[in-house]
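Right, subunit A next:
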Amino acid sequence: MQRALSIRNVYTAYGKADVLSGVDIEILPKKITCLLGSNGAGKSTLIRSILGLTPPREGEIIFEGLPISGHPTHSVVAKGIACIPEGRRVFPKMTVKDNLLMGAYLESSEKKIKMNMGKVFEIFPRLEERQEQLAGTMSGGEQAMVSIGRGLMSSPKLLIIDEPSLGLSPALVSENFRIIRKINDAGTAVFLVEQNVRQTLAISHYGYVLSQGRVTAQGTAEELKTSDEVQQAYFG
Partner candidate 1 sequence: MSDSLLQCTGLTMHFGGLAALSDMSLHINKGEVLGLVGPNGSGKTTFFNVVSGIYKPTCGTVIFDGKDITSESPQAVYNHGISRTFQLSRLCLELSVFDNIMIGNHKRLSRGFISNIFSRRKFNEEYEDGLKRATHILTALNPELANRMFDVVSELPMIDRRRIEICRALISKPKLLFLDEPSAGMTHEETRQLMDEILNMGSYAKGLSIVLIEHEMNVIKRVTDRCVVFNFGQKLFEGTYSEVIADPAVQEAYLGKEVE
Partner candidate 2 sequence: MKTFNQKIAITCIAVAVMTFSLVAAPNFANAKDIVKVAFIGPLTGGVSANGIGGRNSAELAVKVRNEDPAAKYTYEFVGMDDECKPNVGVQVATKIASDKRIVGAVAHYCSAVALSAVKIYHRFGLPVIVWGAVHPDVTYGNKFNEIFRVNGTMINQNETAAKFMTSNGYKKFVIINDTTDYGKAHKEYFSKFIVENGGEIIESFGVTADQQDFTAELTKIKKLDPEVIYFGGLTPVGVRIRSQMNKLGINAQFEGTSGLKSDAYIEGLGDLSEGTLSFIEGAPLEKLPGGEFFSSEYTKVGYDQAAESYGPFAYAAMNLLLDTIEEKGPNRKAVVKALNAPAEYDSIIGKIDFDDHGQNTVAAISKYVVQDGKWVLWEDSEYASGKRSLKK
Partner candidate 3 sequence: MSTNTTNSLSGVLCSFAFAGVITALMTAIFIVESQLLIAGVLLGTIGAIVISSKFGVTSIILKSLGENENLSNALAVLVTLALIVIFYDDHYVLFILCTILLYSVTVLGLNIQLGYAGLINFSGAAFFGVGGYTAAVLSQYHSIPPILTLVIGGIIAAIVGSILLLPILRTSGHYSALVTLAFALLFKVFLDVNDSLGGAQGVDVGSFTLFGWDFGNDITIGSYDVSFYVPYVLASLVMLCVVFFFVRRIERSWIGLCLDSVRIDEVSSSCFGINIVRWKIVAFTIGNFVAGLSGALYASILGYISPANFSFGDSLMFLSILLLGGIGNLWGTIIATAIVVVLPEKFQVIQEYRLFIYSTLVLLMIVYRPVGLLPRKTRTYRPGESS
C-alpha cells in the first residue's frame, strides 16, 4: 500500500518523561485518517513530532519516501504538509487576508496564491466579505474558517487538523466536518485528530486510537465504530 506519511516506532519526551512510547501510524494518500483519544493521550505531541516542533527522541517519520524527523519545521512544511493547529491560532493582529497570505508563505507564484485564495473564498464566502477585518476581533466560528482557509492556502499534499471541533457549537462542528470531507474529496490527504468520535469516524476512512502514548486500536472507520476500545478510551 502506498503511504503519504509513515510514523514508525516514535518516542517523544518532554524533559525526562516519554509522552509517546513507540507509536506506529500510517497515513494514506487522498484519504482521511483519524486519530482518536482522550485528553492527555499524546495526540498533540504526535502532531508536534511530525512537524518538528518537538522532535522525536527515537523513531522515524517518513513523508513520501523521505525522512523528515528532526527536520526544522519550515522545511517539513515546505515538503507539502500543512497544519490547522488546535485552538485555531489565527494571528490576532493581522487581517483575514494577511492570515490567509501567511498560509501561502512558502508559495512564490502570485498566480497560485490568487487561485488558492479564490478557492478559499469559494468555500468560505464570509471570509471574502471580511477580508480586511482583524482576525482577533472575529467570533470563534469565523476564526475557525480563517484557520482552515489558511491551511488550504499552500495547497498541501497532507493536511493535519488538530481538534477542529474544540469550543464550537454543534452546528458549526458539523459544518466543519462537512468542509473537511470536501477538502479531502479534492484529493488532499487529511490527518484528523479529534475527540469527537462519532462525527470523526463518520467522515474518516481509517482510524487509530491513542491512549497513554500508545496506539491501542486501529482499523477502518466501520470497524472502529463498533470497537470496544473506543468506548473504553472514552467511557472506561
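Basis for inclusion: all candidates are chains of the complex that A comes from, given by their letters.
Criterion: contacts are C-beta pairs under 8 Å (C-beta built on N, C-alpha and C of every residue); 3 or more make two chains touch, one makes a residue touch a chain; residues count from 1.
Values in this document were obtained by computation on a predicted structure and should not be read as measured data.
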Given options 1, 2 or 3, the chain of this complex that touches subunit A: 1
Candidate 1 partner contacts - residues on subunit A that touch it in the complex: 17, 38-40, 139-140, 163, 165-167, 169-170, 173-174, 195-200, 202-203, 212, 234-236
